[in-house]
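Rather than the whole complex, this shows some of its chains in their spots.
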Amino acid sequence: MEVLLEFFSRFVDQLQKPVLAFLLAGMVVSAFNSKLRIPEAIYQFCVFMLLMRIGLKGGMAIRDGNFLDMLLPAIFCVLIGIGIVLLGSVTLARLPGIKKDDALATTGLFGAVSGSALAVSMLTLESEGIFFEGWVPALYPFMDIPALITAIILANIHLAKQKSGSHVKVDIMPIIKDCLRGTALTVLIIGVVLGLVTKPDSVYESFFNPLFRGFLSILMLVSGMEAYSRLRELKGVAHWYITYAFLGPLIHGLIGFGFGYIAHLLVGLSPGGVIMLAIIASSNSDISGPPTVRAGIPSANPSVYHGTSTGLGTVAVIALYVPFFLALGGIVFGF
Amino acid sequence: MQLYKTKKVTIITEAVILDNVIKITKELGADGYTVDRVAGKGESGGRFGYDIGGMLSNVRIEIITTEELAKKIATEVEDRYFTNFAGIVYLQNVEVCAKKFCVSG
């Protein structure tokens, strides 16, 4: 009850934040068929700026941090990523009228992580003055890659069974490589490494950090426009996906919160870190995951998983679950 | 100047499989290609989105080669990819100056 009240007040707050407003504006703009297009080069640059900022800050935090403190949360991320997909495979994927490979592709994306949701929650926590360990967002790949791999493996086992009943061997290494070579993780990793081994403070302070908020707004505008386009593709897709898009992030986030709380008790992960972990778990991949899934599960219908993730999931997380987990954290940790 | 009659095969498909398609054409023996990014619409809907990984845009790959190889490439790409991926492939007659495009590479 208290959570809901708190959530509601945070939700109204969030609505006032331009970040969510830019997302909604993007949707409206698309719905009204406006000719506005942010140039794709700018969109790609926004993604670069955000992930580089997350990575650099992460790397600098790792440098200043205690390696052992990070180990448990990192392991938890792997578990959560795999867990979300397994959960989806025994729920969503078993529902009537659902193509199993579509469902697995979708859960893969929901197990994976959204760079933009991450950016939004960093900004929100920072502007609320809630401390979190800078390396938490950099745990991104530890949840992202296992989730995508699990989904791709399960889907391929399913398809092999369908064809021959025989067992199948999916080669994991190429998928991991594919993830790491993708734009998003490459940038994040560059950032982490440079943050760790060099002193990027001056370029961070003069460039990546001050421009963060602005580029995030623009990314949100584009995400809104994309969400609307993907939404339209969802027409005719089973309604279960809509349910999943709204319920999944809540459950995944609660799982993340739970694991985060354990890390809080065991290794002293900060309240902000717990909230961040919840949001990472809650979020779904909208940029880097879809192409990996397209290549890894070619038979799955992209309209289904891309639509569910980018069209619904991202909006749900930013509009509802960022404020929700903030509220939950506030209640649990009492701030 | 002598002109030699040969074929151009054009493949329009999802950008996400560009590397694979190029690899196949190379394996089959084509030694050159021209590629650009295009938007478009077909059976599987429009492709005009913002793109980072190549899911939402098309590439157009053009290969000038012998008739035999052009047909092989068309068949192979169609068979391997066009069940799961959006795409079309077509052949056209061209006349080239260099003989190299007309002998099996």
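Letters A and B mark the chains in the order given here, with residues in each chain numbered from 1 onward.
We adopt the following convention: contacts are C-beta pairs under 8 Å (C-beta built on N, C-alpha and C of every residue); 3 or more make two chains touch, one makes a residue touch a chain.
Note that the structure is a prediction, hence the values are computed from the model and not measured.
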| query | Can you write the copy numbers for the whole complex as a formula with these labels? | reply | A x3, B x3
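FYI, only the chains that are shown with their structure count from here on.
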| note | Taking each chain's mean CA coordinate, chain A and chain B are separated, in whole Å, by 35
| task | Over in the complex, which chain B residues touch chain A? Could you list them? | result | 14, 16-17, 45, 48-55, 84-85
| field | chain B contact footprint on chain A (complex, rising order) | value | 38, 40, 43-44, 47, 182-184, 222, 225-226, 229-230, 233, 287-288, 290-292, 294-295, 298-299, 302-303, 306
